[in-house]
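For this view, one protein chain was removed and the others were kept in their places.
Moving on, here comes chain A:
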């Protein structure tokens, strides 16, 4: 199989095989558009579950219980604060998590004691958290400021590095799409949006852009080397670059996704590992979406932004005209790149 992927890579490199990423852009844009609309709509219609860190409340967790059942916890909470609204979940088979409204300090301690008694564990084994409603808001505000600051900085730095703001724009637009789709899918899966999920979503910034920069670097290299003598149109050059880096894209995203999938697998079944689970789910979605968008959105978008430039437009016309002439002169169409 490795060999097949290598051969596949060879064919993509030489242009013997080629996927028309740039030419089929209308199709890809449409798919992306539908995805974005869906991922915006689904959470809006179904509502987003925010974790306790955003809602505020009290949470108690006990690990390592034999025969974990929710009833003792419900009774324990009711014995202390009868009017409290409590949610009891069994996590990983031997853990119990109790979430309630925000409890007074004294009540919180009483619930801890009651829970310890109910499950026959020492009080020190009961993990308790009290989260004021401002905590999540604080984290979110900072995350949003971070997001905007990063987008601006990354946009400027990429524009300087690639010496064209159009690459920057295409990369950032694709990135924003990635963020929207990732948040949407995450919410649609039904996981709670927790601070850990926020971390995962912010890390996508880093990964998605990383992926785009690698591909764009190859595009820049190809289009720069082409020059006036090139027999490819600008769009074809871009498309070749994307194809040439396709095997790399597949390999890097698989390698990046594997450890993340491992965290997701472990984090899903263990009490208290919510942090792991939420980060990894957000990241896994983000890595897949990010790799997809680089190839299908960012590169075609860049090509589209540049094609209108007079010099490039002129060159493209010339190439197409020559090709027409060659095609009518000889029927040797084999020598042409299959784009």
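The rule is simple: a contact is a pair of C-beta atoms (placed from the backbone, for glycine too) under 8 Å apart; a residue touches a chain by one contact, two chains touch by 3 or more; residues count from 1.
Everything that follows uses one rule, which is that contacts and distances are computed from a predicted model.
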Pick from "Amino acid ABC transporter permease", "Heme exporter protein B", "Protein translocase subunit SecD" or "Phosphoenolpyruvate-protein phosphotransferase" the UniProt protein name of the chain that isn't shown here.
"Protein translocase subunit SecD"
Contact partner of the left-out chain, one of A:111, A:183 or A:240
A:240
Return the single residue from A:34, A:149 or A:311 that touches the missing chain.
A:149
Which listed residue (A:61, A:164 or A:182) would be found touching the missing chain in the intact complex?
A:61
Would you mind spotting which of A:85, A:101, A:138 or A:324 touches the chain that isn't drawn?
A:138
Considering the complete complex, identify which of A:20, A:275 or A:304 is in touch with the unshown chain.
A:275
Chain A positions in touch with the non-displayed chain are 1-3, 5-7, 9-11, 13-16, 53, 61-64, 105, 109, 124-132, 134-135, 138-139, 142-143, 145-146, 149-150, 153-154, 157-158, 161, 195-196, 198-199, 202-203, 205-207, 209-211, 213-214, 217-218, 221, 225-227, 229-232, 236, 240, 244-245, 247-248, 251-252, 254-263, 265-267, 270-273, 275-276, 279-280, 283, 334-338
